[in-house]
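Below is one structure; the comments refer to it alone.
Apart from one protein chain that is not included, each protein chain of the complex appears where it belongs.
Let's turn to subunit A:
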Amino acid sequence: MRILTMIKRILTEMLRDKRTLALMFIAPLFILSLLYFLFQSNTDQTAALGVRNVDTTLVKAVNNKHVKIHQISSDKSAETIIRDHDYAGVLSQNGDHLTLTLQNSDQSKTAILKQSLQKGQIELKSKAARTVIKTQAKALKKMQVALAAVTRQMGRAGNGRQVAQPAAGKQLKAAPSYTVTTHYLYGSSNSTYFNTLLPILIGFVVFFFVFLISGIALLRERTTGTLNRLLATPIKRGEVIMGYLSGYGIFALIQTLLVVLFTIYVFNIQILGNIWNIFLINILLAVVALTLGLLISTFASSEFQMVQFIPIVVIPQIFFSGIIPVNQMADWLQPVAKIMPLYYGAQSMSDVIQKGATIGDIAPSLGILLIFVVVFLVLNMLSMRHYRQV
């Protein structure tokens, strides 16, 4: 009864606070969209490559939509040319020898040039191989025709065939033409870093905004004295906490659904696992953020201080959420990740989205998130004691 009244009050207050509502629902989508476009532009990056005395066939092979070719005629050194024209690299040829000079101030451009050159060379080689095969095939046909004629002519003396055919067979094996088909376990050749990052980002965005808004909302209640006044009524401390949890939980739930649906349908993200598992993880993550927000607000005496807690409570969680692979960290650092709720949330999000993990696979992580909820709830109960001792 009291909990219901509290929920109703929180809903009324929130619905009248248009700016907070907007922050809660639009800001996460804005952040995600921004990141989406930031990482998208990466695929359209082009690197300028200066070429000098390079075979036109090779230049053609190296050229693709990520490389812009500039022909160079001057005799200046490659370094000077790169500096003068701000090229990402210069490729020059001396006989059979190729020299690639790279500016290397932007590693992604360096990677594009190196890759393109490699691809170009392979293409040339396979082209050459195909030409060889073609000419050989032609020769073989000619030979076969000739042989047939010979065989017909010398029906009595048929030794020639035995000599010619093995030779042709050997040459065929020496220059095979491979065509490579690549299969992607997750995503496609269009995948960017964003796809890897997205499961983590969804978890983070949900966590961050729920933490911030629930923390500040309870803080307002503490500083205006309404929490004290509330505890001068026969309400139980547990009822107060459950009231906040359910009231702000409703908003956290709507926000979570919105963020997840937005990322899936607008960004068109492929999900290998079950979408309900994704909702489950995020809702649990939101509840952890809610209880943590309520708890942290105990230690802040103003909104300003609440914001100061973000670098301590939220930012480290990003580092350990999987953006930097945790198993590549220093041994002593790895256990730190294990005390971060976001680590478990983000890990299971990646597992469900990219590896198709089932509810059984993510159950241990969900269990740990539940433990976080219980611990924070108990701590909240204890901190309420400060306001009323019974």
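Throughout what follows, a contact is a pair of C-beta atoms (placed from the backbone, for glycine too) under 8 Å apart; a residue touches a chain by one contact, two chains touch by 3 or more; residues count from 1.
Convention: contacts and distances are computed from a predicted model.
Novice: Of the options "Minimal PKS ketosynthase (KS/KS alpha)", "ABC transporter ATP-binding protein", "DNA mismatch repair proteins mutS family domain-containing protein" or "Anti-sigma regulatory factor", which is the UniProt protein name for the chain that has been left out of view?
Specialist: Missing chain, UniProt protein name: "ABC transporter ATP-binding protein".
Novice: Looking at the whole complex, which of A:235, A:310, A:329 or A:379 touches the chain that is not displayed?
Specialist: Touching the chain that is not displayed is residue A:235.
Novice: Quickly run down the residues of subunit A that touch the omitted chain.
Specialist: Output for subunit A: 1-2, 5, 9, 12-13, 16-17, 224-226, 228-236, 387-390.
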